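Just dropping this structure here.
Removed from the display is one protein chain of the complex; every other protein chain stays in position.
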């Protein structure tokens, strides 16, 4: 794959400075970009690196226009990081070449499944009865698409995804390997007489909107009665657990290792950092931002940033503080007693 | 699938009030149950919703008998939530139809495996040499059953489960997609001379009792020397890690994202909330309840509820409190000094 600076300026819609024919063979980070690479600088803190760079071309914001022009070929864009994102998508699409539809001979498509002639099913995939695979959809090698499940136009399941029976994903989605969509929610009734758990069959499904990305080995459980819902534009990282009956609002992004227990509803445009945990049956408003490792144990009604993680320290300091923490309530009582004594 | 109110009353063993022929097409939540649905109300807090409901039939406790009778068709059961659980199981079993045994032609069964004629092996599954699949067992599509592993009567492995060599699961179990039973425990000896880790081969297996459910992408490691043991009736949610040589007591339920390190023994009838973590070589008594996100770092000898999670707050408040927390020990010392000063 190669392109000229003017090809890329056209794709990004930015102003080209310097040599329009400058040939570009790859995308690189600013620190490592050689004379064959295009890179980007997002702001003034990268000015030194920009001036020193040997890159074939640098994407810069208007504020760095002069400095970039003094160095060599550049493309000026309002938001270089967004431009870089778009460049990667165009670059990869060009490099990937034509989408080849068809069903690999080793794949198993059960009778009654509908595979659009414009869809692609890779080696050793299994498509259940009554499943529907739309045009431009790409079911990767070793995937499992359950009975009656549906994959929307242009959605890609990377190798070894499970989309269980009756679950649906919309258009232009991307699901990474090992993700399990539609396992049973964790639902049991305690049979107190017999001291055992009686399973509640999970008769809902998982319904996923358009433009959703789901990370590797992430799990989204099917609803107990109604469906679990992932709205348009949601981005989920790896190893996330989403319980039954959750609803994740549009364009919310959740980082890895986070768990969200059943029946919690999360608003739109939230960001949830890694290893957060949100208990069940909560309501989280739109535009809420949860920081790393925070346990959310009650509903959040107002937009804002919320945190709750133990500050780490060297082990000796932590030990002393943690031991004191276990007496914190009594310290407060002692302080109160002192205050009374002094005020009296 | 459809049934009459009297069919369902018979299954649940409850008292039928109203129209025995009332036709029911689906199960729904109380808030959404239409005229074709059966639903349930567990107590007086749902009285308003019960009175307003258009549901075909409502399962109620004796205390709501009058209110339900005034509304329409109902079934009175001692524990409506448990009755609802049983209803879902009966409903799904009816809808599922007859169990069809047989081995899909795309499955690979190695020579020396024993597959009961009453078992079912789905597409692209692999059954290793010497493995044993009992009558009524259902090995889902793309599953891997290792050499010498055993699946008990009536146990279902959903698509893409790994039951590794020599591991055994009992009767009436259910394992969700992506679960890995029998990977090696994390065991290494430090070769201090060479500053490297020497692997300890994990020669134990995983032994799982009857009526156990295991969630999606959950991992249970094989024992180092002896076996890792999961007792009867245990329920494990998704993305749980259970280390080598653990023993999980009967009817204990563990929620998602929890990790239990090696050689820890957990008693019977415990509940462990999501994202808890329990370090290795501990003993946890019967009837212990651990709340969300708690790190258990020493043995628990007495039944009860245990917690330890940082209370979350808006970020500004958290920052101030977390910063102070790092000086907590010195605050205690200052308090002590003040107390001395005042008392002297």
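Chains here go by letter, A and B, matching the order in which they are written, and residues are numbered from 1 within each.
Just so we're on the same page, contacts are C-beta pairs under 8 Å (C-beta built on N, C-alpha and C of every residue); 3 or more make two chains touch, one makes a residue touch a chain.
This is a predicted model, so every value here is computed, not measured.
If the hidden chain were put back, which of B:6, B:42 or B:241 would touch it?
Of all options in B:6, B:42 or B:241, contact with the hidden chain holds for B:241.
Touching the left-out chain: which of B:92, B:135, B:203 or B:285?
Going through B:92, B:135, B:203 or B:285 one by one, B:203 is the residue touching the chain not shown.
I'm checking contacts with the chain that's been left out. Which of B:12, B:103, B:234 or B:257 qualifies?
Final answer for the missing-chain contact: B:257.
List every residue of subunit B that touches the chain not included in the displayed model.
Residue positions of subunit B that touch the missing chain: 108, 110, 124, 126, 128, 142, 144, 146, 160, 162, 164, 178, 180, 183-184, 186-192, 195-201, 203, 217, 219, 221, 225-226, 239, 241, 243, 257, 259, 261, 275, 277, 279, 291, 294-297, 304-311, 313, 317, 320-321, 323-325, 327-328, 331, 334-335, 338, 341-342.
Name every residue on subunit A in touch with the hidden partner chain.
Interface with the chain not displayed, on the subunit A side: 27-29, 32, 79, 81-82, 84-86, 88-89, 91-92, 104, 106, 122-124, 141-142, 158-160, 174, 176-178, 211, 213, 215-217, 233, 235, 237-239, 251, 253, 255-257, 269, 273-275, 292-293, 309-315, 318-319, 322-323, 325-329, 331-332, 335, 338-339, 342.
Heads up, the rule we're going with is that only the chains that are shown with their structure count from here on.
Quick one: subunit A and subunit B, Cα centre-to-centre, how many Å?
A distance of 26 Å separates the two centres.
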